[in-house]
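What follows is a structure written as structure tokens; I'll ask about it next.
Note that one protein chain is taken out, while the other chains of the complex remain in position.
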Amino acid sequence: MAEKQAPVAKSSNFIKAVFAIAWKDLAAELRSRELLSAMLVFGMLVILIFNFALKLDAKTRITATSGILWVTFTFAGTLGLNRSMAVEKDRGCLDGLLLAPVDRSSIYFGKLLSNLAFMFIVEAIVLPLYSLLYNVNLFNPGLLLVILLGSVGYIAIGTLLSAMAVQTRTRDVMLPILLFPVIIPVVVAAVEASGGYLQGMDISELRYWINLLLVYDVIFIAIAFMVFDYVVEE
Amino acid sequence: MNKKPVILLVLDILSLVFLAVAAYLALSYAPMEATMGNVQKVFYFHVANAWVGMLGFISAGVAGIAYLRSGNPKWDIVEVAAVEISLVFFLIAILLGSIWARPAWNTWWTWEPRLTTAAITEMIYLAYFMLRNGIEDPNRRARFSAVYTLVGAVSVPITFMAIRLFRTIHPVVIGSQSAQAQGGFNMSPDMEVAFFFSLFTFTIIFADLFWHRIRLGNLANKTEELKLKVME
Partner (left out) sequence: MIEVRKLVKRFGLKTVLRGLDFQVEQGEFVALLGPNGAGKTTFLRILATLSRPSLGEIRVAGFGLPHQAAQVRQKLGVVSHMPLLYGDLTAEENLRFFGQMYNVNVLNQRIGEVLDLVGLTSRRRDLVRTFSRGMQQRLAIGRAVLHDPEVMLFDEPHTGLDQDACDMLDKVLRDVAARGRTVVMTSHDLARVEDLATRYDVLSKGIISATSKKSELKSGNILTFYKKALAGENG
């Protein structure tokens, strides 16, 4: 019993914990598919509603596509974020994670990775589907870069706020109310940049938006990293 | 703490007197602006209110960081006070801005960066209070509010930049480029006196209200404490 314990906060342990958390989320999800199916069905319904609400003819599509895509991702994303944190809270699993001798920020980065994976899976299905339905080519490297950067920023702050939201009395409605007002820069930049790429604009015209997304991603990952302790510890 | 400090009383009186003077300066002393007429007078108070909103916003962010660092519940009271004051003054600033925009730009609302950012800040404040309402444990409530204040304090400037970038790139539907010209004017020295006095007055009012609200928070805490003592 008195075996020597390695120092607890070693970086290899940190990375191991991050991937263990992300892996168990993915393993559980690939089995139940509750979260992904909810996000996907919801996403498709949003597109369906836009189809009729905006009367998406060929002309409107050119300008509206990037907006529709990001509204879909944002809304479907909150479903996923909420569910992913609720799983931790429901059986007291968050306490289980907090009892482990790992740095708290490894919990944040683990959840960040799995949430990001869910987001990418949904996007990887919605994009080709949208291409097919509306005959728009969405396989544009610039667009994919914007989706990558936008999703990272969205999930970075969303993971932090969802950890707060599940610990409130009104947890089902709390996340979008907390999240939407602070992700407006991501939405503005992502919609503008995606629209620009789809209309074949030059990268030099869009670099401000890409920069803005990068700045947002870096700042909010840093902030979440710094304050996550206060969100999960009593 | 129980007795009202004399300085606070002095601040109360100063606030009232200065407000009256500021009103006189703005409405009567400052000359009528040539093209816009009476509506331009809104400007003296609009800017001053927005200024107080900003002061509250910054104070809340500072208090939030101070709470997370120290864990002292006093900072939570300061933070709530700052957010409440900022919420009200931004609201007044937005309303006054609308009154100004109607004749100047021919619309009640425009998606002008400062106006939009102020509106988004209000949404963050509303979310802030909903968050507080949803948490029973006072320690957790204070921690979560401080974290959200911090997140808001960082996101608002980025939002402002994003919207400004958005506006400069897009063709303008209403106002903006022409609105700058329509709404813009050069201040005469008399106008400057009225303008800066108004800013000064509202800063005093901010300090006064801030102090009152923090005192109120402390007193509310004290009554709660006494109530708990009686119940035992």
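In this document, chain identifiers A and B correspond to the written order of the chains, with residue numbering beginning at 1 in each.
The rule we apply is simple: a residue touches a chain if its C-beta (ideal position, glycine included) is under 8 Å from a C-beta of that chain, and two chains touch if they have at least 3 such contacts.
This one's a predicted model, so the numbers in the text were calculated from it and none came from an experiment.
*Asks:* Hey, which of A:S32, A:N51 or A:Q199 is the one touching the hidden chain?
*Replies:* Counting the whole complex, the residue in contact with the absent chain is A:S32.
*Asks:* Which of A:L36, A:V71 or A:V87 sits in contact with the chain that's absent?
*Replies:* Considering the complete complex, A:V87 is the one touching the chain left out.
*Asks:* In the complete complex, which positions of chain A touch the hidden chain?
*Replies:* Interface with the chain not displayed, on the chain A side: 1, 5-6, 8-9, 13, 16-17, 20-21, 23-24, 27-29, 31-32, 87, 91-93, 95-103, 233-234.
*Asks:* To test your reading of the contact rule: which positions on chain B touch the chain that is missing from view?
*Replies:* Against the missing chain, chain B presents residues 73, 137-139, 221, 224-225, 228.
Operating definition for what follows: only the chains that are shown with their structure count from here on.
*Asks:* How many angstrom lie between the centres of chain A and chain B, each centre taken as the mean Cα position?
*Replies:* Result: the chain centres lie 32 Å from each other.
*Asks:* For a test of understanding, state which residues of chain B touch chain A in their complex under the given definition.
*Replies:* Contact set of chain B toward chain A: 68, 120, 123-124, 126-127, 130-131, 133-136, 139-140, 143-144, 146-148, 150-152, 154-155, 158-159, 161-163, 165-166, 169.
*Asks:* Help me check something: in the complex, which residues belonging to chain A touch chain B?
*Replies:* For this pair, the touching residues of chain A are 157, 160-161, 164, 167-171, 174, 177-178, 180-185, 188-189, 192, 208-209, 212, 215-216, 219-220, 223, 227, 230-231, 234.
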